[in-house]
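The other protein chains are all here in position, but one chain of the complex has been omitted.
Now for chain A:
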Amino acid sequence: MSGGLGRIGVVTFPGSLDDRDARRAISLAGGEPVALWHRDKSLHDVDAVVLPGGFSYGDYLRCGAIARFSPVMETLIEQARAGMPVLGICNGFQVLCESHLLPGALTRNDHLHFLCRDQRMSVENVNTAWTRDYQPGQEITVPLKNGEGGYVADTRTLDALEAEGRVVFRYAGPNPNGSYRGIAGISNEAGNVVGLMPHPEHAVEALTGPTTDGLGFFTSVLKTLVVSS
């Protein structure tokens, strides 16, 4: 891409699992993936960052609680507040909540089981940095795999999220984990920071994914970067 735009960092924490798939998804969307390391404060001039799924620091203490204090997050939190697009997937979503870049928290699935399946969800806000390539209300299917995916927040926060259009994704069909109001993913006020439990990076190729519905996340952010440059 011209001007070096489209460099998207993917942070690897000890225990990250889906960093490689995230980098591959970025490549397939036409971006340049850049591997970032949790102990390196530098974001190496990337234009956007993906926090991938997995079990950072073994999920010790709470999911994402220790990753939140890693050196790379210090810089990332600063940059995210300044407007850099950041996507947190699954464990990455948990890290964003622990960092207070996104409100609320993820708790144990209400049925206590680790759930791994293809999940339908609707895209309710297509104005974020990561969803502009979707249609309002579009239903997409991507894998969902976690043990602690129940989104919780107090009523006031939930009402504010709904009123401001910050419920970006909602589960379609039966609620898979007890998430309040069926919330699968949310954004910050500016729309540059998005977190969700389902895994778009696992749905980018017909060979390995249930659909290619997830590719839109990565083409969306590349468009966002061109528009904002």
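The criterion applied here is as follows: a residue touches a chain if its C-beta (ideal position, glycine included) is under 8 Å from a C-beta of that chain, and two chains touch if they have at least 3 such contacts; residues count from 1.
The rule is simple: contacts and distances are computed from a predicted model.
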"Helicase Helix-turn-helix domain-containing protein", "ATP-grasp domain-containing protein", "Phosphoribosylformylglycinamidine synthase subunit PurS" or "Sugar ABC transporter ATP-binding protein" - which is the UniProt name of the missing chain: "Phosphoribosylformylglycinamidine synthase subunit PurS"
Hidden-chain contact residue, picked from the options A:49, A:80, A:121 or A:153: A:153
Option touching the unshown chain, where A:74, A:110 or A:189 are the choices: A:110
Option from A:5, A:28, A:65 or A:226 whose C-beta touches the chain left out: A:65
Interface with the unshown chain - residue positions in chain A: 61-62, 65, 69, 97-98, 103-105, 107-112, 150, 152-157, 178
